[in-house]
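After the structure tokens below, expect a handful of questions from me.
Missing here: one protein chain of the complex. Every other protein chain is in place.
Let's turn to chain A:
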Amino acid sequence: MRAERARTLARIGGRAAGLLVAAALAVAVLGAAALVPWPEHRVTPPSLVVQPAESRQQRVCPGPLLTLADDAAAATTASSIGGADATLGAEPDDAEIAETPLDAPGNPQADRDGTPVVIEVEPGTVDAGMIAGAQSQSADTETIAGFAATACTEATAESWLVAGATTLGRTSLVMLANPTDVAATVDVRVTGETGAVEAGSALGIIVPGGSQRVVSLAGLAPNLASPIVHVTSTGGTIAAALEQSAVDGLAPAGVELTGPAAMPASTQIIPGFVVAESGGIDPADDHAEGDAFPAVRLLATGDEPVDVTIGLVPEAGSTSGSTIEATLQPGRATDVPLGVLDAGAYTVRIEADGPVLAAARASVTAPGDAQQPGSADAAAAGDFAWTVSTSPLLEDAVVAVPDGPSPVLHLANEGEDEAEVQVTIDGETRAVAIDAGSAASVEVDAGSMVTLAGVSGVHASVSFGDEGELASFGVQPPGPLDAPIRVFPR
């Protein structure tokens, strides 16, 4: 009996111990699973960075300035008012550049003044982006006067033109050039200060391959002070440009031909924004009339309101510049006055908490302040310029500087490190050191080619300025279409 009880006790004890062991084991296993850094086996997905086979590199120069009013019988016909001077080049400079004029069926004066020109090099002759062209033109007619310069651009499927106005006395023409062999179906969408403009006629514009079409912005969106034009195409790609001309009273007050701005991003840099004359309007001023003051045109492309900080850093001097805070309503273009500024070149940095577009406008008045309509002195007309936001350059770039008054190359280093830029002008190389976050300007020769090296992360633009003349264009890196792409094959 006793032995049996002892056995029972032993069994109960044994089982209790078993339970304890099991529980302890469970805890230990859990601990081991959670705490021990077990080795990992993780494969690296194989991929291949495909360098697209070299294709023809192509830039489209928008061609001569156009005017609508020349032929009263056909007010919708834009005809040219003279030829543009183009400067072309590539690096290495012995690369053969083919120039192919596009059809400009809408321009009755095309035979006289020329048409948009496609410049291209054969595959393999130059590296991506190492071809450049630019054009400039001085106008002096009854309706258009001033100096305009622009770079020849790549044709893309999507571009944003941040410039123009269709208020009284302002004329804006959207020039759509299709350099490809495929007809392009182009949608032009205009966003103004009141929001997106419904314009059915601007959707589905067919631009045949190898030709240019011109659309008057006023016809799509009349009376807009701050239009922003979004050009998208399917089929062929489009090189878009916007020509804006101003007439104050009866006197022409400038012309500008503006290429596409950088794509929407939360940071936008406008390098080399030239304020020709001191002055301006305070950003808080709600009654900024007209367009004769430095301003930056912004559009939040997202669906949420965006807070932006606009920083203005003078290129020269040690002043840290000023900042302006603003809130953008989504889908509404806004012109923000940049306050009272001293004359000089500035780097405009826009930081936002959502994707925005940006371009800056400055103007110059006619010397003597008493210009006459139809005055023979072109320089007396006054002028304005749009300086667009740019994308950072790649390691090397080539810039064409067309004819024009006192061209200046502006370089803004937005990278993290100091940039050692080699600027080669007509075979002469200069070293320019630019601290991170600051900018430099280099005077260049009109009608020359400038080769830049070590400009990775640098934004660049070229400005022209003289009394009563002002123009600017951004130097954009080659589009991503030629960039290497990583491909995962399964």
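Note that in this section a residue touches a chain if its C-beta (ideal position, glycine included) is under 8 Å from a C-beta of that chain, and two chains touch if they have at least 3 such contacts; residues count from 1.
Assume contacts and distances are computed from a predicted model.
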Identity of the absent chain, which is to be given by its UniProt protein name, from "Glycosyltransferase family 2 protein", "Cytochrome c-type biogenesis protein CcmE", "4-vinyl reductase 4VR domain-containing protein" or "Carbohydrate ABC transporter membrane protein 1 (CUT1 family)": "Glycosyltransferase family 2 protein"
Absent-chain contact - pick from A:158, A:187 or A:395: A:158
Which residue of A:219, A:235 or A:415 touches the chain not shown here: A:235
Absent-chain interface as seen on chain A, which is shown: 11, 15-16, 18-19, 21-23, 25-26, 29-30, 33-34, 38-50, 52-56, 123, 156-158, 180-182, 233-237, 263, 355, 479-490
